[in-house]
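The other protein chains are all here in position, but one chain of the complex has been omitted.
Here the chain labels run A, B and C in written order, and each chain numbers its own residues starting at 1.
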Amino acid sequence: MARMTIAEALRQGLREEMARDQRVFCIGEDIGVPGGWGGAFTVTLGLERDFRERMIDTPISENGFIGMALGAAIMGMRPVADVQYGDFLLCAMDQIVNQIAKMRYMSGGKLRVPLVLRAPVGATGRGAQHGQNLEAMFLNVPGLKIVCPATAYDAKGLLKAAVRDDNPVLMFEHKLLYGAKGARAESGSLDASSEIPEEDYAVPIGRGVVRREGSDVTIVGTLLMMHRALAAAELLAGEGIRAEVIDPRSLVPFDWDLVAGSVQKTSRLVVVTEGPRTGSVASEIAATAGETLMDYLTAPVARVTSPDIPDPFAPPMENFYRPTAERIADAARRSVGAI
Amino acid sequence: MARMTIAEALRQGLREEMARDQRVFCIGEDIGVPGGWGGAFTVTLGLERDFRERMIDTPISENGFIGMALGAAIMGMRPVADVQYGDFLLCAMDQIVNQIAKMRYMSGGKLRVPLVLRAPVGATGRGAQHGQNLEAMFLNVPGLKIVCPATAYDAKGLLKAAVRDDNPVLMFEHKLLYGAKGARAESGSLDASSEIPEEDYAVPIGRGVVRREGSDVTIVGTLLMMHRALAAAELLAGEGIRAEVIDPRSLVPFDWDLVAGSVQKTSRLVVVTEGPRTGSVASEIAATAGETLMDYLTAPVARVTSPDIPDPFAPPMENFYRPTAERIADAARRSVGAI
Amino acid sequence: MSYEREFLLSLFRTMVTIRRFEERVKYLFLEGVMPGTIHQYHGQEAIAAGVCAALDRNDVITSTHRPHGHAIAKGLGVAPLMHELFGKPTGCCRGKGGSMHVGDLSKGMVPAIAIVGSGVPVATGMALAFRLRKEPRVAVCFMGDGAVNEGAFHEGVNMGAIWSLPVVYVIENNRYSASTPIADTVKLEHLADRAAGYGIPGVTVDGNNVLAVYECTRAALDKARAGEGPTLVEALTYRITGHSRRDPCNYQPEDERKKALEHEPIGHFTAWLLEQGAADQAALEAIGAEVDAEIECAVKSAMGAPDPRPEDALGDVYA
Partner (left out) sequence: MSYEREFLLSLFRTMVTIRRFEERVKYLFLEGVMPGTIHQYHGQEAIAAGVCAALDRNDVITSTHRPHGHAIAKGLGVAPLMHELFGKPTGCCRGKGGSMHVGDLSKGMVPAIAIVGSGVPVATGMALAFRLRKEPRVAVCFMGDGAVNEGAFHEGVNMGAIWSLPVVYVIENNRYSASTPIADTVKLEHLADRAAGYGIPGVTVDGNNVLAVYECTRAALDKARAGEGPTLVEALTYRITGHSRRDPCNYQPEDERKKALEHEPIGHFTAWLLEQGAADQAALEAIGAEVDAEIECAVKSAMGAPDPRPEDALGDVYA
């Protein structure tokens, strides 16, 4: 066991998978430049020393190199592509949505597309084009799997599961959770480090986890919002409200049984996502809860999200944009009737 | 008054707006080629004869010409850009989501982006890359307005409102509703024609309409699904179930008061959208209903959507993909407890 | 004459198969018995035939919204194609792809990509896989002239170039992108001139001359296999049919169209074969008859094949 940050755990996971399987390679911008940064958030730092040929530094051509990852994947390779900021996925939507997500289906099930696409998300003081949480956009795209690790343990475990999966897996990582050190550290970061086992392990895609047990209200959130939900649960505990915090870890497939079981116990649900409210991940979870758990719910399902605005630059406005533990706790208080 | 199809009504609307306002121009592929088709669905047919300079036929460069529309808009023009199939919006997501939707906000409210972007949607026998309904993807993008006309009257009226709006407006049109004639007619089309008034009119963006009154259950749908909802209401009427059919016409802003008022009366809600279920427009409406109307709802909000699959080519499978009046009626029957 | 008779006749057979297949399909559409839409290959047969004849068995191709010719030339067989066009589970994509997505990777053809230009990065990525595994294979990317204006073309060709990947980019310049003349959307004499911007060779070849296409492709494949990187091949041709189902083509000038018909590739090659004495009229007609029989049999079996069950749509989304 060794304590690692998410950046370190992902790096170790990539190193192990590349050593284990010659078909695995990384492709992206500034990921393997000697003297460089190991990508925008140090995840691939140093890997080029051991895997020069399989660390492919690309031009600034997201649609191009993600399309190349698809081509390599259908020829039997297992590419791990990454964009420096999730916002740049928007430059590659044709390849991701029209090609990658549909290629197997269009082939009548004859092709496999084993491909991992990593994307850092979260509002982090860079303004509207470097802070979007685009998870919701991909919920409506069948053919993709989506994972959102909130801890170093899950980051490594889900990365390994993704690399070994025969389907395209989109992995969202939060900039404030990497725990990148030194020059590349993010201000406002949270500690998401974990003890990482010596032995090989994978976290099954589609399986969520209860982060804190409670009987009064269920709070669901991923990435940074999972940590904010835990902080909210702590606040609530002080007031005698026992919140259960669930981290789905995967958005597609979604561990509905876990959430349903919890809501059947607590009868109240608060769903948290960073990013605009309308058409959000929270909306999808709330809709399914309303459809299937109506008889158990004693309060409306509450969505705690960002307002419907782009990510503003100024810190006071951006802190207002990003859901806080206080806002989550408030929604929980309201649902238990405490206010 | 004259009876017109959606294609004709849009053509007349464009002609009138271009005549009225020199700043209005059209930009897209094959829209003004002499001897050509007037775009993929005849909407701009012949406009180049009157407005040669303002009918701009582009290379196959969606991201490019949509970005150019943005540049022209901030310089005071009022571009109407269109893609031949909504699926190609995915080639231009950077300009639409990162630039167009955010430019005003990033400028601190100093810029205006009066731009219309038209996109034909719907599953129509062309396979997975020419049949997507991408409305849901843009719900989560603040800064865009979204309209979805289901009739010729609304198509012309919403187009005019969009052209005159100082914000970017995304207009989704359904391939099976255009009523295009002759060589370009679509098989499986529905009649969405209307009597179009002589005088100038606009349909306000954000205002929905009740298409059929009823007291037992509210059915909400846009575009083709609005027509399927009406057909379902007809089936239900035969069984003594009085369905109220609401056509929101705009998705952003959304006429929530209209839907809420109806649900307060009927106590039951069925939401219909074409396209995959997870993260759909139906999910958003269901989530908001659950949050704000729980005390009025006597049955879970039902979503009637396509399954979570790409649009399959073979007609039997595609007809299974596209929600039918029968499936909508079934959901309504279940919500009123008739089955 | 340095070609084996069998080889020349096989080229002829491929071209005729494509032509007759497309004519039959067009007729099926006019009869209203075939679903969906189509983009047909009439007039461009020499390109698919010439390029694919130059490929090794392990080489692969990507295709476009106009893929029937590529599929036939790559050897998918007319029956699996016809079944796919009819949306049958017995089709090459089990009825889920349709005309615009026909393909079969076991035969070296990726399901056709109907988003213009989007096959360029995909083909380049297949070439990257060959490079990483040190396999002597080449990926060939078919595209229309209109594709050269898409960002995907630019990004994909540039990466193929900087890494000298084993890929050949074949532009079928039929003068039109849908109804738009390519001359209106590029400011170039030849589309092959775009190659210079990527530091790779560009070649313009008569796309209606199957042997010229074959030779030019062989040279490009040899370079690619030798690690010398991509070639941008522009094959000049003409679309002697509508862009898609029921296009009257009023935007094509009469005389231009007439001239094109005079230079269409099959008549051209037929005359050459006879003149070279590579075959006599009878032999060529015999091939035509065999081809017609094969296509008829494919049509019958396709129309007779059972439809998919609606709920079959639910499968094949995930592996």
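Please note the rule applied: a contact is a pair of C-beta atoms (placed from the backbone, for glycine too) under 8 Å apart; a residue touches a chain by one contact, two chains touch by 3 or more.
In this text, all values refer to a predicted model and were calculated from it rather than measured experimentally.
Chemist: For the chain that was dropped from the view, give me its touching partners among the shown chains.
Modeler: A, B, C
Chemist: Looking at C:150, C:172 or C:316, which makes contact with the chain not pictured?
Modeler: Result: among the candidates, C:150 touches the missing chain.
Chemist: Who touches the missing chain here, B:33, B:72, B:192 or B:285?
Modeler: In the full complex, the listed residue that touches the missing chain is B:72.
Chemist: For the chain left out of this view, which of A:5, A:63, A:167 or A:305 touches it?
Modeler: A:63
Chemist: Tell me which of C:198, C:214, C:238 or C:269 is the one touching the absent chain.
Modeler: C:198
Chemist: One chain is left out of this view; which of A:173, A:308 or A:330 touches it in the full complex?
Modeler: A:308
Chemist: Which chain C residues touch the hidden chain?
Modeler: Touch with the absent chain occurs at residues 149-155, 158, 161-162, 184-188, 193-194, 196-200.
Chemist: Spell out the interface residues on chain A facing the chain that's missing from view.
Modeler: 29-30, 33-37, 57-61, 63-64, 87-88, 91, 125-130, 183-184, 307-310, 312-321
Chemist: By the contact criterion defined above, which parts of chain B meet the unshown chain? Give residue numbers in ascending order.
Modeler: On the chain B side, contact with the omitted chain comes from 25, 53-54, 56, 58-59, 61, 63-77, 79, 94-95, 98-99, 103-113, 142-143, 145, 166-167.
As a convention for this text, only the chains that are shown with their structure count from here on.
Chemist: Starting from the Cα centroid of chain A, hunt down the chain whose centroid lies farthest away.
Modeler: C
Chemist: Which chain would you call central, comparing Cα centres to the global Cα centre?
Modeler: B
Chemist: Need the CA-centroid distance for the pair chain A / chain C, whole Å please.
Modeler: Going by mean C-alpha positions, chain A sits 41 Å from chain C.
Chemist: Return the distance between the CA-based centres of chain A and chain B, expressed in whole Å.
Modeler: 31
Chemist: Counting only residues that touch at least 2 other chains, which ones in chain A make the list?
Modeler: If we look for residues of chain A contacting two or more partner chains, we find 94, 98, 105-106, 142-143.
Chemist: Give me the residues of chain C that touch two or more other chains.
Modeler: As it turns out, chain C has residues touching two or more other chains at 93, 95-97, 101, 113, 115, 151-152, 317.
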